[in-house]
Each structure stands twice: as C-alpha cells, then as structure tokens.
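Note that this complex is displayed minus one protein chain, with the remaining chains in position.
For clarity, chains are labelled A, B and C in written order, and residue numbers in each chain start from 1.
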Amino acid sequence: MSTEKLKEIILKVLPDVDTVIGWQEGFDKIHITPFFMKSPEDAEKAVWNSLCVQNLAAYLPSLKKKTAVIVKGCDSRTIVQYMQEGLIDRSNVVIIGIPCTGVVSVKKVLKAVDYQPIEDVKFSDEKIIIKTSKGEKTLAIADVCPDKCKTCQYPTPIVYDHLAGDPIESTKPAESVYEDIKEFEKKSLEERRDYFKNEFDKCIRCYACRNACPMCVCQDSCIAETRDPHWITQKLSSEEKMMFHMIHAVHLAGRCVECGECERVCPMDIPVAKLKKKINSEMKELFDYVPGVNPEDKPPMYTFNVEEAKIKEHKL
Amino acid sequence: MSDVGTKELRIVGFLCNWCSYGGADTAGVGRFKQPTDLRIIRVPCSGRVDPLFVVRALLTGADGVLVSGCHPRDCHYSEGNYYARRRLEMLRRLLQFMGIDEKRFHYTWVSASEGQKWQQVVTDFTKQVHELGPLHDKKEKAD
Amino acid sequence: MALNQNPYMPEMATVTRIIEETPNIKSFQVVFNDKEKMKAFKFQPGQVGQLSVFGVGESTFVINTPPTRMEYLQFSVMKAGEVTSALHNLYEGDQIGVRAPLGNYFPFDRMKGKNILFVGGGIGMAPLRTLILYMLDNREDYKDITIIYGARTPPDLCYKEDIKEWESRKDVNLILTVDAQFPGWEKRVGFVPTVLKEVAPKPDNTVAITCGPPIMIKFVLEGLAELKFPDDQIVTTLEKRMKCGIGLCGRCNIGHKYVCKDGPVFTLRELKELPDEA
Partner (left out) sequence: MADTGFLPKEKLKDFLEALSKDAVVYAPALEGDIVLFKEYSQGKDLYLDRPANLGPKSIIYPQCETLLSFDFKKNDPEDPKKVDIELKTESNFANTVVFGCRPCDAKGLVIYDKVFIDTDTADPYYKERRDKTTIISFACEAPFAGCFCTAVGGGPADTTGSDVLMTDVGDGFFFEALTEKGKAVLKSVPMQDGASYKEKAQKIKSEAEKKIRNPFPKDATEKLSQKLFDSDEFWEKVVSKCISCGACTYLCPTCYCFNITDEKTKDKGERIRTWDACMFNHFTLETSGHNPRPSKLKRFRNRVGHKFLYYPEKYNGVIACCGCGRCIRYCPASVDISEIVGYLKDPKQK
C-alpha cells in the first residue's frame, strides 16, 4: 500500500469532515505520532508505514464533530466494538481502512539497537533498517512486531468506508491467538502469583494503560480514583496496584479488542494486556465470542442464556 | 479454633437476600452445626456481586470467598443470577490464572428452604479452604 | 512562623458549638485543645484554615469570626462532598484538626476611610462576615457600610443572628434579597447582580468586596464595571480545590499565583493579569 494512495483518500475525505486522524513523523525517525489533519497541506505530511502502531480509533468517542480516522485491521475492531456499545455515531465517522501486514514494536526495535538514539529508519521488503551512531542494523519486521501481529486474524479492516489498498487474508492459524496464554498457564500457581506481583509492583499508577484503552469508557470518572465508592486507596502497595489492574481487566471482559495499546504505552513495561487476553480466551471458550468483529453482537457479559452450554455447576 | 479443626480462617460470603440468606437463616433456626469461619454479607441479589467485591476481599485479607444466590429460574428479579453466573465463572477462571487457587472461590445456588444444603455448602467450602491454608502471610494481612 | 514546624501537622481542636445556619450549612465554633496556643493565635480577616476530619480528609474554610473576637474560631460549612459531609456528622465536643491561618487577607488597612460595599451570595457570606464584624468592631475607621446579601430562599440566608443585629444598626445599610417570591418574605426579590444594579451604589471612594457562587461573582463583576467601579477597588475571594494549603501541591494555581497561599483574596485587577482559570 502506498502512502500516495492514502493521501489521495485523505484529500477526498477532508472536505466532508472536521478532522482526519492519521499519523505523521514524530520527534525522531522511529516515533510516529498521531496527526489531526484539517487542511490539504496537513495531508501532505501524513505518513503510513510499519511504525504507525497507535490505535487512532480510540480518539473517536471524545470527538463531537464529524471525523475521519485511519485504521488498520486490528484498530477497526475498536470501531466495531464502539458500534456494538453505541459509543459512536457511525454516520459521524468516516473510516479509512488500511490493509496491514504487521507493524513494528518500537520497544523491541529500541532494545535491538541498545537504545541508541535513532538517526534514520528505512524499510525494504518486510525489513526495517535502523541507523544509529553505532552503524546500521537490519531487522525483520516479523522479529520486532508487537505480539498481536504474530497471530493477527484481521489484516484487513472489518469495517471501512474507503480502503487504501487491496484486501488481504490472514495467514495465521486461528488457534494460535491464545497460545501464549496457554503457555503461561503451564506455570505453577505460585509462579503465576509471583509473576503478577512482581510485574504489577512496577506500576506507578500513571493510568496510561487506562487512558490509552479504547474501551475504557469511564476515563475521568475511574473508580481507581474516586473516594465514593472507595474501592482502592492511593497507597502504593501491591494489593492496590493489583486491584487497579483487576478492575481494568474485569471491566473489559468480553469487550477488549486486543489492540495492545495498554501494553504499548506502559512506561514501566508491564504486560498489562495479559489479564485481558486471558479473559478473552475464556469468552471464546465459554461463549464462542470474539469482541469487535460483528457490530450486531452483544458483549457476553451484557446478556445470558437460561441454559449455559459450557458453564457447569461446580462441585465442592 | 474453627470447627474443621485448624485455626479459623477468614471466609467472606456474599448471600442474596431472597434465597441464600434465607437458607442460611433456615440452617440457623434448624440449629445445624456450621463452621464459624464465614462472615456473611447480605446483598440484594447475586447479580449485585461485582466480581471486584470478590477480588477486593481476596486481596485484602480473605482466605476464601463464597457467593450464593437463588437457583437459576428462581431469581427474585428473574434474571440477576444469570448474569452473575457468567461473571462469576469468568472471575473464577481469571483468579486461577493470576495464581489464586480457584478452590478459594466458590459460587453456588441455595434456596431459602435448603437449610441442610446450606450447611453442606458452608462445611464443604470451609474444609476446602482449610486444606489450602491461609492465602496471606500474617504480616500482609490487612486489619 | 505562625504555623507549627511541620506545616502538615494540624492542631487538635474541639468543636464547642454547632449552629445550623440553613438546611445545608452549619457553622462550627472551634477551640484549640492547647489553651496557650489559642491565646497566642493570630490571624487577619480573610485568612483560611484547613479542617481535618481524621480518616476522611481536609478541606479549606475561611475563618469567619474576626480577630477582634477570639473566644473561638468559627467556620461555616456547606454540605457538598466527603469532608463537608463528615463535618456535618460531627457533634459538639468532637475532635477535629485545624491548620490555620493560611493564605492572604483582605486589605482592610487600605480600606480605611472609605465607603465599603459588600456583595455576598449564599455561603459566600462567610468571608464577608469576618470583615464586616471586624469593621463594625473598628467602626470609626470606615465610612458607609452597605451590605447586599442574597440567597435562594429566606431559609438559605446564613447568620440570621448577625442579620438581625445589622438590621437594627443605623450605621449599616443592609439589603437582603432572595431569588424568588417566598411566603412571608416582604423584602426584595431578585438575583444579587440585579439588586446590585437597582441599588446602584456610587463608586466614589468605595471599595466593593464580593463573594458567592462563581456564576454570581461573574455577573456582580460585570455589574460593578457598569457602575464604574475601578478594577483595583473590587476585591473578591476565590475558591479552589486545595490540598496542602501552603502553595506546594500545585492544583489551586491560576498562572503563577496559588490561591491557597497568594490568595484567596484578589483584586479584580490582579485577576485580570492571570489566565482565565478561575
């Protein structure tokens, strides 16, 4: 898919909307930043490449005016889920879809080049070439992609008004999606408990995970900060941090679209998406439900069956 | 000392007002012998039990949590327990994933007339939690 | 330093009397447990204090008794949030914490020899009460004193005892108003800013001091401007969410001014130099 094609669509859409949300170059060559385009001159600066990781659909519910947004396949699930839950007015949104073969995790790239400041980035043939003061390094995108890309089922957006490129099919087996969860479950109970305690202990409660999450609808009225009800204190103990992340995960049960934003934005590198992914794997298993794929669906926690096929009464 | 023979643990029970709380009452009136580890919190309906009640209890000192509501099809509000069933099943699996033994958490249905069943549930669950022992180190236990 | 060595450490105090001013406002008369500290306590009209209900939190209130009457400190509290609700649940004899005095105060020296116009609404009367009582205790220093005070309904008027006294005094011009007709109410009806325009006080040698809900202040300031009051002769007190009360925690700032430390009293001229974040 060429950036030119994308710009063409942006220019076409611009007159009908207040803003087109896309990406532009950030403070250095590896950081791409969201770009709220208002004019044709802005559109000239738009970019699309494997560094366009951020899920731009997450801005939609906070915008009142008609907006166009550029989405990858994974990001489009956010829009589907918004439609399910009535969080956006579909007629007020123009979706520019991009078929995507995988993006790059900036954290993984930085690690691969020892966190040297990046002087230049080039792409060639499923590879990313990083130039630092220590020289050039070529990395296969498949090796530095976020985990979500490894099992991507929706390379082409599920909903769109314009598609910049030709639709592509997923090549990844559907069973692979929750393999990491199954692998993790092989650890003993104690190991898992210690793992989460250690990880969540790093949390500084900056709430980047919450604010970046497209499905975290409470946002400014988050229960993590209110004193009425007083769910959690402001103390910095493991219990309080764990509680916050449990709240986040449980509120997303059957709603998490697995965009991975929570994990991407965490400045402390905590695998915050793990809990949500686990819940999703259970939603799949219990209700054969995948969030964010069908606008007509109802999130499984918002409904029930009188006879639940897969929930059996537990014996003591 | 708990009735099951070891030091008393903390078990929190969320009981729906219409069935299970009545069931517990029936068991009490019938003078059925029960372990004393359970602290009961009465809720309007099992559907009122936010999974986070359970999490909060387990994180801040409880060794086990029991939720009990009306039998399916018998909910006082017709469908509260159906929602509860989905949520609590999800929670049960999440707890196990996070390293909290799923045996520390149990949800079940007991009607107001089932005093005997209530006695059985409490006794068995208490026994089950005692087999696992305390969840928290003493020093970690919140007041 | 007026404060304790540790500026976060409240002074323990006892609530000696609680007055129900209105259905949702109570006044608390408070005395420090340490008699010596009570005797040594100094403050100026307009300064505020942080009241602690331990386990719930702290909140800021103006000391609405004047420094000329030091038997107790009085704070008026409108029930709104967590701390104010906890205060409303107190009984006489209960213990609270007090951190005071904090903030700046009314420029009462600069007001000497001038006519004074008070414009207050609802609980906004609290800071004005301090200054009114202070001025009445030093009556000869000031010329005409006019008080325009309004509330939603007659029962919502605070300080009914004071009002009775002020009404009976010849040297105070008290104008009361309520927002709408009310059975038994024979005085003015109308919003405070409207009444202000009706009364139309002269700006000559006059200082206007106003406090009330933000929306009332907004229109009162407009009204005063119409009446040609100069910006530096208009004084108001601001309210903000506050935590530390000593200009550190960073939430009550408007530009480089901290309402808790550089305020709460500002002239309109000072406010106009700051970002529009009141």
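Here is the rule we use: a residue touches a chain if its C-beta (ideal position, glycine included) is under 8 Å from a C-beta of that chain, and two chains touch if they have at least 3 such contacts.
Not measured: the values here are computed from a predicted model.
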item: Which of C:Q5, C:S168 or C:Q181 contacts the chain that the document leaves out; value: C:Q5
item: Absent-chain contact - pick from C:L87, C:V195, C:M216 or C:I254; value: C:I254
item: Among A:I141, A:A212 or A:V257, the residue in touch with the chain that has been omitted; value: A:A212
item: Hidden-chain contact residue, picked from the options A:V159, A:I181, A:M268 or A:V293; value: A:M268
item: Chain C residues touching the omitted chain (full complex); value: 1, 3, 5-10, 12, 52, 54-58, 80-81, 84, 91, 93-95, 97, 214, 239-241, 243-244, 246-256, 275, 277-278
item: Residues in chain A touching the chain absent from view; value: 19, 26-28, 30-36, 54, 58-59, 107, 110-111, 114-115, 117-118, 133, 202, 204-208, 210-212, 219-220, 225, 227, 233-236, 261, 264-265, 267-269
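The criterion applied here is as follows: only the chains that are shown with their structure count from here on.
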item: Separation of chain B from chain C, taking each centre as the mean of its C-alpha atoms, in whole Å; value: 52
item: Inter-chain centre distance, chain A versus chain B - centres from mean C-alpha coordinates, in Å; value: 36
item: Residues of chain B touching chain A in the complex; value: 51-52, 55-56, 59-60, 72-73, 79, 82-83, 85-87, 89-94, 96-101, 106-109, 121, 124-125, 128, 142
item: Residue ranges of chain A touching chain B (in the complex, touch as defined); value: 181, 184-185, 189-196, 231, 239, 242-243, 246-247, 249-250, 253-254, 275, 278-279, 282-283, 286-287, 300-301, 304-306, 308, 311, 313-314, 316
